[in-house]
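Other chains of the complex are left out, but the ones given are in their true place.
Labels run A and B following the written order; every chain starts at residue 1.
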Amino acid sequence: MLIVIQCIDKVGLVAAISGLMEKEKINIISMREHVDTTENLFFARLELLPAPKTDPQMLYLALQQILPVDALIKINPNPQKKIVVLVTKEYHCLGDILLRHQFKTLGATVQAVVGNHLVLHDICSKFNVPFHYVSHENKTKEDFEAELLQTIHQYPLDYLVLAKFMRILSPSFVAQFTHNIINIHHSFLPAFIGANPYKQAYERGVKIIGATAHFVTNALDEGPIIVQQVAPINHSYSVTDMVRTGKEIEKNTLAKALQMVLEDRVFVYNNKTVVFE
Amino acid sequence: MLIVIQCIDKVGLVAAISGLMEKEKINIISMREHVDTTENLFFARLELLPAPKTDPQMLYLALQQILPVDALIKINPNPQKKIVVLVTKEYHCLGDILLRHQFKTLGATVQAVVGNHLVLHDICSKFNVPFHYVSHENKTKEDFEAELLQTIHQYPLDYLVLAKFMRILSPSFVAQFTHNIINIHHSFLPAFIGANPYKQAYERGVKIIGATAHFVTNALDEGPIIVQQVAPINHSYSVTDMVRTGKEIEKNTLAKALQMVLEDRVFVYNNKTVVFE
């Protein structure tokens, strides 16, 4: 059994929660907690061995009793989430996701893939995942996004994953999926915000490049960071070499971020995350 | 206030401990716990804000009441430990320790340095730390170690630190300091146990080298590992280059291990450690 809690902090929360579990004869296998003392917020994630007669609904009510008002409580969040993936032309992130989907190690079902190019149609077919082609060409952004939304909303979904989707989404689009859009950005944010980060990195002469998986908010490349990874480079790297190395980092960073999010290890507040890795 | 606990695991320990703190109006700033389910052992480290009238002695007794028999409990372990450092000729680990000692960021006082060579006498003088020269030459191992012990035992000490001390200590010597001798080994253990690890690494053609800080037990290079760090190398590295790179890793690895141990973040059991980093 998995329980995640996010609420205002107060003295005795750990005692109250663990006391409740003891009373209910629920064994705590692992308990992770964090307090942001500046913001006075409490976060916890408990892996539990329930007692034979544990009733999740009763437990939820009992937790509500002992936690502050407005506490966010999830008991046994769906372990097999539903995602829709948006792509453009690059296969490296999508391919990795499809493989994990196929072998049931993703922690999610890929409902569909939506691409603004056709390139990745075939790989989706191989994995029997629906691919929808929604071109952005000869359309206003408004129309393009309306079409995207219509396509996406055919499917139930927990998260929308931007796996190298190279269009910037408008605030009104993003507003429909608060903290439910995960993007992989091809730089070590906040360095090299915006377009062509590898070209920017090349010109700046950095010695390390990286990638950032983050939730999407209305501010471009400014959303809460989930995972960052880096790799060393040197003067011999052309922009092409950096892109190549970068793709490996992007793929691994997004995979790690998805694992964290899909296992309910990530909490968002303000513009930050708590990640119980 | 700091409390560390190591005991047999049983249901409800976290609830009992955190309940006690709440009852005593002690605020838990941070609580780290770990259960080794195979060995059925419980480990915890609590940073606390005591109430005005908290009495550590009473708290100790109260903890004894709620914890299993034979629980190892430390309340406010000495934050400024005492160490003696054993060295041979290389300065890189000792120098780093002396600097931190001088600027009071080591978390320990260097009582004395004992060297089986004279090379490092001067640097100790600069920092006003007593240096004792105990040569191993023309002596039986037994006599050498007896002399070492006599020198060391002039000083109160919590830990004996082998900062590139290049003599192997006998079981009878080690037996006097169970889990209180910290060594820096110049390889990524268990690879390259024994002498000349960089030469071994060169000959094996590895692509990464490392260092291991561990507690010393009677089995050579087999003690509980505290911290390991690595660095990439390649075919262009001579043994000399590897030694040079290795020294930087050794210095950083020992520094990190000392920080962890001296802040009471390390627990030892069987041949392993729990490190609440």
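Operating definition for what follows: contacts are C-beta pairs under 8 Å (C-beta built on N, C-alpha and C of every residue); 3 or more make two chains touch, one makes a residue touch a chain.
All values reported here derive from a predicted model rather than from experimental measurement.
This homomeric assembly is drawn with 2 chains in place; in total, the structure file defines 4 copies of the chain.
In the analysis below, only the chains that are shown with their structure count from here on.
Between the Cα centres of subunit A and subunit B there is a gap of 38 Å.
Residues 11-12, 14-15, 18-19, 21-22, 27-31, 33, 35, 37 of subunit A are the ones that touch subunit B when the two sit in their complex.
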